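Heads up, one of the protein chains got dropped from this complex, but the rest are sitting where they should.
Every chain is named by a letter (A, B and C) in the order it is written, and numbering of its residues begins at 1.
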Amino acid sequence: MSLCAVKPDEAGAGDSFPVAENLCTIVSNDWVNEEYRLLIVDAPAIALAAKAGQFFHLMCPPDGESGNFLRRPMSIHRIDREQGQLHFLYKVQGSGTRGLATLGQGDTLDALGPVGQGFTLPRGTQHVVMIGRGVGLATLAPLAQEAVAAGAKVTAILSARMASLLMAEDALRSDGAEVVIVTDDVGNSDTTSLEALLRRVHADRPIDFVATCGSKRLTRLLQDFSTEFGIAGQVALEQRMGCALGMCFACVMPFRNTAADGTRTVGYRRVCWDGPVFNLEETVL
Amino acid sequence: MSLCAVKPDEAGAGDSFPVAENLCTIVSNDWVNEEYRLLIVDAPAIALAAKAGQFFHLMCPPDGESGNFLRRPMSIHRIDREQGQLHFLYKVQGSGTRGLATLGQGDTLDALGPVGQGFTLPRGTQHVVMIGRGVGLATLAPLAQEAVAAGAKVTAILSARMASLLMAEDALRSDGAEVVIVTDDVGNSDTTSLEALLRRVHADRPIDFVATCGSKRLTRLLQDFSTEFGIAGQVALEQRMGCALGMCFACVMPFRNTAADGTRTVGYRRVCWDGPVFNLEETVL
Amino acid sequence: MTDLSVRIGDITLANPIMPGSGTLAEGMADVFDLSRLGAIVTKTFTDDLREGNAPPRVAELQNSTLFSIGIPSKGTDYYLNKTVPFYQKFNTPIVASISADTTEGFGALAAKLSDSGVVAIEANISCPNLKKDGLAFGMDPVATEEVIRAMKAATHLPVWAKLSPNVGDIAVIARAAENGGADALVTANAMLAMAIDIETWQPRVANLMGGITGPATKPVIMRMVYQCAQAVSIPVIGCGGVSNAADAIEYMLAGATAVQMGTQSFVQPTAMVKLLDDLTAYCERRGIAKVSKLTGAMRMFSPEQLARQGSL
Partner (left out) sequence: MTDLSVRIGDITLANPIMPGSGTLAEGMADVFDLSRLGAIVTKTFTDDLREGNAPPRVAELQNSTLFSIGIPSKGTDYYLNKTVPFYQKFNTPIVASISADTTEGFGALAAKLSDSGVVAIEANISCPNLKKDGLAFGMDPVATEEVIRAMKAATHLPVWAKLSPNVGDIAVIARAAENGGADALVTANAMLAMAIDIETWQPRVANLMGGITGPATKPVIMRMVYQCAQAVSIPVIGCGGVSNAADAIEYMLAGATAVQMGTQSFVQPTAMVKLLDDLTAYCERRGIAKVSKLTGAMRMFSPEQLARQGSL
């Protein structure tokens, strides 16, 4: 986020700040498959300014007896400015997400955000290829929307253990992406098959931007591929967070830095503040 | 409670213990006036064994964001063995009782008990006079039931700021007590008026047992009265509690002890274990 | 069938759960069969009669409580003639807890318990040492060692040192207790704390300060249990914020041989029984035949894991 977000003429005015504890009203919060739920909320203007790759830090209701003290980070899955709604796609994993699952229509969700650095599509990008696995698809979906709106072709490669566990497939298609499905079942989701697929796609229609989320294996694959072909690419990462605002320094991961003189070092960056979207070549796995 | 409650032949059998974390189902939990609510629950057999003057230690749901870590003590207000129900009459005062107020029909109340020493009516008691003020009436009401059932006449003097704040009036009458109402409004609730009233009642029909709850002033009045006329009497006290089972020693208050040789000392007793009902002459105010 | 037994020196307990001193009394026998416990630790008593602190003695905190009971005591005769016989009705080893104002006092009282039927004596050294400017025995390694030594000289019974957490270096105190001959450590008593009512502007307990107990205290005491277990060879019994089996397992992984539960028994009197059931279920799920294998079984991060630098 910009370090100069406070507009001097509006200093003190409550609603001139780009990040807020947005009180959103639940529209629906239903299972989309065995493990994942889709949370749709009516959201205020500040929240609707979110970009693909950004996230919110959600206050989760208690799960039975144990409260959830810290917020949980969740990517924007869909920004629907027409309807004034945000979508979150989340796996019910532990205490926080179980608490989230208890929210029903009409309830209030306190969503701090939007925060983080989203995807940056270079101007004039022609062909975006995104590969996602599991809930990584949740984070990539809004990139498809933005890329199509920017005039790029989008090829979305969705990987899952089996086809029934896929998510976001229909939404991606209706957003204008070409969807390719690979599964462990069928046996075409392994690294070798995917590498071959990428080469075919690139030969068919040159890729100039790749993006991924949710799998080290896929990230490594894209790092190698983008290096080989000189393609720009980004990855959305995850790390345990305290504040999501760049203050606590809990969420660091190692990244490659290249100094002005070319020396390369590895140092920590905050995933919430410098990311969660990072350039592929800087990411250390 | 008896120190030998564990029946040797049933040692280990879960339901042979006289005190339990009773899971009760809420029947209703409604306002009876501006400050007080009446909580009616379906209760299991262990809970229904409660006697007048005993209480339960209630687990209170969270009040908004702050949980209620410790349980809250509440007297039995009514034991309805026919319906298998317990009644609690409680003032909504702070975090715990606000949490209690959120329980609705069908919800579960975890009520630890029954605990404490209840009222002990001497055999052959003829005329019980009880004086209660505010929520003290909640605690005295079941004594009226038990006394009438034991063949005594019961005169219940209910004191309040104004008549509209009275509670339990109708229930007491239908239990067979004669109800006398005194209020600050009317100006007959002061100590002098009450003392005169007691003398008239006693002259009219000798009192052989007095009981009170909820007011130091009334307790002192009854102490003096019972001493003058040699009448047995008890008071139900309150003190901040940790465990309600006689374990933590938080709930002590001072009481007069008379040794075998007649020497009198003042020492602490646990209100939850040795009380909450105590003999008037031992109570130090 | 999980073997829940644990050894504290020469004593074998059927399971690793027992109440913290001062948190279980006769009334618990009305709730469940006390024979289910690994041991019964009784409330600290002194040889002399004491009333304890003025009330209010308890204030509710968030996920914890502030207690300031003092050490009310009915004396030694009452303990020997009333308290011990009551608990002997159950098949559970009894551990006495004693306090005194002087080192000699600890020794003398320990001697009186030698034939009482208790299996061990817990030395509650969190009380002030009146011969040494009122600083608690447990805050002074020299005093700690002297008290334990005096008790070991006075009785054949095992002596458990119940440590005070209100120190800068608990490992030093732990070693002092071990040097004095302690057979086990109980880590720890309650941390000194305070709360003020912002409407009355008065302290929420009459004694101004009290001990904070309950789940909120667990992470600090967990660190102390680890430090003690690293510092000594004798068993360490974890005590602080245990509310369920997960807490007991965590303490054991940190180095505890057994655990004590205090405040949670006020919230849920059957909690110790539930803990044993859930502990058994955990061991069965994980294929752990003996619960004692959990003691000290925490695994540090490997260099590889640290190099991967903790990415999820």
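In this text, contacts are C-beta pairs under 8 Å (C-beta built on N, C-alpha and C of every residue); 3 or more make two chains touch, one makes a residue touch a chain.
If you're wondering where the values come from, they're calculated on a predicted model, not measured in any experiment.
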item	value
Contacting the left-out chain in the complete assembly, out of C:191, C:236 or C:291	C:191
Which residue of C:93, C:215, C:235 or C:262 touches the chain not shown here	C:215
Residue among C:88, C:166 or C:280 that touches the chain left out of view	C:166
Those residues of chain C which, in the complete complex, touch the missing chain	54-57, 61-64, 66, 139, 166-169, 191-196, 198, 200-203, 206, 208-209, 212, 215-220, 222-223, 226, 246, 249-250, 253-254, 282, 297-301, 306, 309-311
Chain A residues that touch the omitted chain in the full complex	1-3, 5-6, 11-12, 14, 17-21, 59, 66-71, 112, 115, 239-253, 267-268, 273
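Rule of thumb we're sticking to: only the chains that are shown with their structure count from here on.
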item	value
CA centroid of chain A to CA centroid of chain B, Å	60
Set of chain A residues in contact with two or more other chains	none
Junction residues of chain C, two or more chains touched	none
